[in-house]
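All protein chains of the complex are present and in place, except for one that has been dropped.
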Amino acid sequence: MTDATVPTEQLGLNEDRTKEVMTVNVGPHHPATHGVLRLVVDLEGEIVRELRPVIGYVHTGIEKSCEDKSYWKVIPFVERMDYVSYFFQMEAYCGAVERLIGLEIPPRAKYLRTLFLELNRIHSHLVWLGTTALDLGAISMLWYCFRERDKILDLFEMATGQRMHTRYFQVGGVIEDIPLGFEAKCRAFAEEMPVRVGQYQDLLDRNEVFLSRTKGTGIVPRERLLELGVTGPLLRAAGDPWDLRKVFDYLAYPEVEFKIPVGTVGDNYDRYRVRVAEMVESARIVEQCLDALPEGPFIADDRKYVLPPRSELSTSMESLIHHFKLVTEGYRVPPGEVYYSIEGPRGELGCFVVADGSAKPARVHFRDPSFVNLQAFREMALDSYVADMIASLGMLDPILGGVDR
Amino acid sequence: MPDAPGLELIRGEIDRDHPGAVLATSFDRGQAALIVDPERVLEALRWLKEEPGQRYDFLSSLHAADYLPAEPRFGVHYELINRDRVERIRVKAMLADPGEELPEIDSCVELFPTAEAQERETYDFFGIVFRGHPNLTRILMPDDYVGWPQRRDFPVGGEPVTFTYSEQRFD
Partner (left out) sequence: MEVERRTLREKQVAARDLLRGDLEGEDLERYVEERVLTTTFEKMIDVARANSIFPLTFGLACCAIEGIPMAAVTSRYDIARFGAEAGRASPRQADLMVLSGRVSVKMAPIIRRLYDQMLEPKWVMAMGACSSSGGMFANYAVLQGADKFLPVDIYVPGCPPRPEAVLYGFVKLQHQIIGNADQGWRQRYDAYGTEEWARGGPRSEPSPEAARAYEEARELSLA
């Protein structure tokens, strides 16, 4: 402890040492890095002077593995990229392949896909809220958010049999129809969700500690965010209402009414508010999808690309042949390339598929939102305290599986 | 997207300002693409970004694809969006494999700062050098990795699954 009455020169401190810059490794193993993100941070005291993210610690070579597999075998691979929003990756890939084939999916499948996408969005935001609040010290939020998350996972398990990584979307629609009782349970969840979000907001919205940590921290101006290619809730919190659901009409989003929450200042508090409001809007979309769910087939009819129903296999020879062909070799996609993007919970999730006419894709590439958003992190954290850096990292919501692929 | 006639109009206007930059156009499955000469890719991108009628100022994605065995082998794709008119356009630059050295193309980091990490990723996986990039190093693979993993002639890797005794008995 320095005595405040003694001037610094007399203390015998080297002048330079008060401005010493220390390089600290916020390593891949760290409780607050949301995965295996490594940050090499130059600190001057508590202030961040330079930040270099080092990624690649969970690089799985998914894009390369996809070139080795037939088109429908790729679906479980790409699910596991951004491992919290797995339905979105399935949708991006299946949408791209459907564009390549020129396959129209039936309306029931569109609504079912929208329903599950929005449930997954709520799931992703709940995981985000739980872990970010944990980082900022509001530890009990983790348990509350995961309680709701378990309810969503129950819904997924009811419909698809798996909690995570469900491989539910297939090229042409969805693999199975929803079971009886799903609608009632889903509706009960969608009604309960805004109440729960209200409870979360009661805990955090006006919480003095939370406000002082998130208000005014991590601000990047909107134009700079656009230059850096940032999309999603980060951009919306900065005041730009760019949401691919409204802009590029895909699936059942044109028929569903929902609002886009937009922030004003673009600090961490706005990002928090935007995502929390998005959860409420997603619950509304889920309700509307349930109300408007049309009857009909849940997958397209084209037997060249879609498995025939099993009941037909015992009666129709053609179905058997189609089934055999599809399961062993897979379907061939006419050559071409397509870039198809959707609005994931973190931003624009794009899938680029090159088909060369064979049964395996020639190139699958994902434009992952977390990878691009991570470039904005440096500007969010520069010249602010380490604690603000942690808050910004939480509000940035990177998922390292998507960053590293 | 600009539709097919719109794409031809854009091509015509670029040809007026930068003749020879655009080699071909392609309108496939509802997506518009301009195939440009890799040496002139910056001119084309700058024109698309700054021309008052075009203003494709958001680079959504920069990625590459290896079209082996077709030549030219590498294609660098730029996905651009005009957010006011909500239109997408793709710019493709086809690079040939020079054999011993690495293929090169100009970096667009001054135009689109978002390209920084994406160009590093492309370099990491394909070995395509972006001239003028501030820090072109490996980003996802370990720094001392040898090889360009996502090229088509790079093996997928992995190991064969070994079973306890059968390898010795049936070999």
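Here the chain labels run A and B in written order, and each chain numbers its own residues starting at 1.
Simple rule for what comes next: a contact is a pair of C-beta atoms (placed from the backbone, for glycine too) under 8 Å apart; a residue touches a chain by one contact, two chains touch by 3 or more.
Note that the coordinates shown come from a computational prediction; the quantities given were computed from them, not determined experimentally.
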Which residue among A:His29, A:Arg206 or A:Arg310 touches the omitted chain?
-> A:His29
Touch with the missing chain holds, among A:Gly61, A:Pro107 or A:Gly218, for A:Gly61
Touching the missing chain, which residues of subunit A?
-> 27-31, 35-36, 56-62, 64-65, 76-77, 80, 83-84, 127, 131, 142-143, 146-147, 149-150, 163-165, 400-401, 404
Contacts of subunit B with the missing chain: which residues?
-> 141-142, 149, 154-159, 165, 168-169
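By our rule, only the chains that are shown with their structure count from here on.
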Chain centres from averaged Cα atoms put subunit A and subunit B apart, in whole Å, by 24
In the complex, go through subunit B and note every residue touching subunit A.
-> 28-31, 57-61, 63, 65-67, 77, 79, 83, 86, 88, 90, 112-118, 121, 125, 138-142, 149-150, 152, 154, 156-157
As the complex stands, subunit A meets subunit B at residues 55-56, 59, 61, 63-65, 67-68, 99-100, 102, 226-230, 242, 247-248, 336-339, 341, 348, 350, 352, 354, 362-363, 365, 367, 371-372, 374-375, 404-405
